[in-house]
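Yeah, one chain of the complex is gone here, protein chain that is, but the others are all in their spots.
Then we have chain A:
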Amino acid sequence: MIRVRRSAMSISRRQFLKGVAGSGLVLAAGVSSTEARMSKKLPPEAVGLLYDATLCIGCKSCMVNCKIYNSVPGGALYKEGVASGVTDSLRCSKTEQTEKMASPPYETDGIEGNEGVWDAAEDLSGKTLSIIKAYRNGSGERKDTPVNGHAFFKQQCLHCITPACVSVCPAGAFVKDPHNGVVYYEAYRCIGCRYCQIACPFNIPRYEWDSVWPEVRKCQLCHHRFKEGKYSACAEFCPTGATIFGKVVELREEAKRRFNLKPGSRYDYPIRTLGAKEVNTRTVAPYADRIYGLNEAGGTQNLMLSGISFDLLGFSKKIPDSALPDLTWAYIAKIPWVFLAVFVGGTGIHAITGRLDKNRKEKGGGHD
């Protein structure tokens, strides 16, 4: 596998080395905040998903196939075993693994008589990277209506343009591909501090709490399938076109177009990928609210549309519209200056107070 070069990060690393490790106070200015900050631009070939809840019928085909297609080597759920995980971590490198997992990690907890045949995921977890949940109100009769209605919604990693999870990981285990923008995870680097879980504004990364050599799990957009010319499994196996795969710039256009459609008119919704010949022609339902992912946390590569406001669906209302890593970088960029100030100031003060002390001792017989 070709390893992706982390250009943005290695620049910042070098800059930082200059600034701090060389106790390089002279070079403090070398840490230019603009260079070291994580990129806030959409990567050139950025890909993502558009999930349109008004088309979703809750069949969960996306969930099932997510597990199946991520249980192969390279997939986000794939794990060969504790022993090889430990050796990879200790050797700080990744071994090529080839065996398929015996079965996808279905969640069977708490359901009696269920011997692993039925997947009963209730939430995202170390075994579930993408989940369809249901909204229901009152009689629940009418789809995509807040009152006395029902709706489905999907939760998964949104692949932020400037991801908090990447910026906080102390070991660089989370990586944003500079080319296609996929946020993926390199297990061998991870120390398991779970800062990524704290930092993600959408609460996406999940931990393998039960494992003695745990991994962090989240959707990686099936990036292991890209090199075979395939794309995200959830989009490939969605029968209605509720989840489609495509380039982010085009997905944004499509989302805006749908958002402005007249409710009640007819529209050809493409299936699987944007620009697919196969379409699902149906009546447009009214869209509520906003295009989710356009601005949240500085923008994300996955976008969502819904007939019910995202606040009602339980999506956090408090996510800022700006890139979160800026908040911490403002602090980190000051660090070399603190060293500079303490050493220069400290030496000065020490010299002055030392002299005063000596003078006093000579005069006053050494009592302080």
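Keep this in mind: contacts are C-beta pairs under 8 Å (C-beta built on N, C-alpha and C of every residue); 3 or more make two chains touch, one makes a residue touch a chain; residues count from 1.
Following the convention adopted for this analysis, contacts and distances are computed from a predicted model.
Missing chain, UniProt protein name: "Ni/Fe-hydrogenase cytochrome b subunit", from among "Carbohydrate ABC transporter permease", "Fumarate reductase/succinate dehydrogenase flavoprotein subunit", "Outer membrane lipoprotein carrier protein LolA" or "Ni/Fe-hydrogenase cytochrome b subunit". Although one chain is not drawn, the whole complex shows that of A:A46, A:C157, A:V182 or A:L324 it is A:L324 that touches it. Among A:V86, A:A120 or A:V279, the one in contact with the hidden chain is A:V86.
Of A:Q197, A:N280 or A:S309, it is A:Q197 that touches the chain left out of the display.
Contact with the undisplayed chain is limited, among A:C66, A:A121, A:C169 or A:V183, to A:C169. Touching the omitted chain from chain A are residues 9, 12-13, 15-17, 36-38, 86, 89-90, 92, 123-125, 164, 166-172, 189-195, 197-199, 201, 203, 206-214, 314, 316, 318-320, 324-325, 327-332, 335, 338-339, 342-343, 346-347, 349-350, 353-354, 356-357, 367-368.
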